[in-house]
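First the structure, then my questions, so here it is.
One chain of protein is taken out of this complex; the other chains stay put.
Entry: chain A
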Amino acid sequence: MLNKTLSETCNEVIFSSFFKSNAKMLRNFLFYKFGNKEKAEDLVQEAFIRLWQNCQDVPIEKAKSYVYTVANNGALNIIAHEKVVLNYSKTTTSRDKTHETPEFILEEKQFKKKLLTAIANLNETQRVAFLMHRIDGKKYIEIAEELNIGIKAVEKRISQALLELRKEINNLK
């Protein structure tokens, strides 16, 4: 005698598509934050399991902030922060083929290395916002929603991140 219809979140198709459009982003966010990919993936899994088990109580519109909150809370206790280790996409090629002299390639390699070190040395909030924009291609407004902060705060963090990166890279010369 249930007068309450089954929540959409409990629908396997809807849940799966929600998972596919959000799981990797959540994993990335946790990874930018803590630098540990395996733990980030475990947290994603845990958060989505919680959502799936409580699907009746969480409407699909609120599911995103639910998994971010659950994963974030779960991470607060268990994860020791580590250096974020990133890779450059192998498929990307330089914009200008004509510049690919050995000197240029060497210089590019060195710069990439410096950039990685500088990113790893950013503080957590700046790094998370910066990488969400650069790697995940998110708009500032999306980042603001996911981090539960204002858009100005995102812009501030991004700007600070750029200033920090410049400073770090110049220091590494």
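Rule of thumb we're sticking to: a residue touches a chain if its C-beta (ideal position, glycine included) is under 8 Å from a C-beta of that chain, and two chains touch if they have at least 3 such contacts; residues count from 1.
Keep in mind that, in the parts below, contacts and distances are computed from a predicted model.
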Margin query: When one chain of this assembly is omitted, its UniProt record names it as which of these: "Glycine/betaine ABC transporter ATP-binding protein", "Peptide/nickel transport system permease protein", "FecR family protein" or "Quinol oxidase subunit 3"?
Written below: "FecR family protein"
Margin query: I'm checking contacts with the chain that's been left out. Which of A:Ala63, A:Leu131 or A:Leu147 qualifies?
Written below: A:Leu131
Note to self: Going by the contact rule already stated, which one of A:Gln45, A:Asn73 or A:Asn123 would touch the omitted chain in the full complex?
What the structure shows: A:Gln45
Margin query: By the contact criterion defined above, which parts of chain A meet the unshown chain? Give residue numbers in ascending order.
Written below: 12, 15-16, 19-20, 23-24, 27-28, 31, 37, 41, 44-45, 48-49, 52-53, 86-89, 92, 95, 111-112, 115, 119, 130-131, 133-135, 139-140, 152, 154-156, 158-159, 162-163, 165-166, 169-170
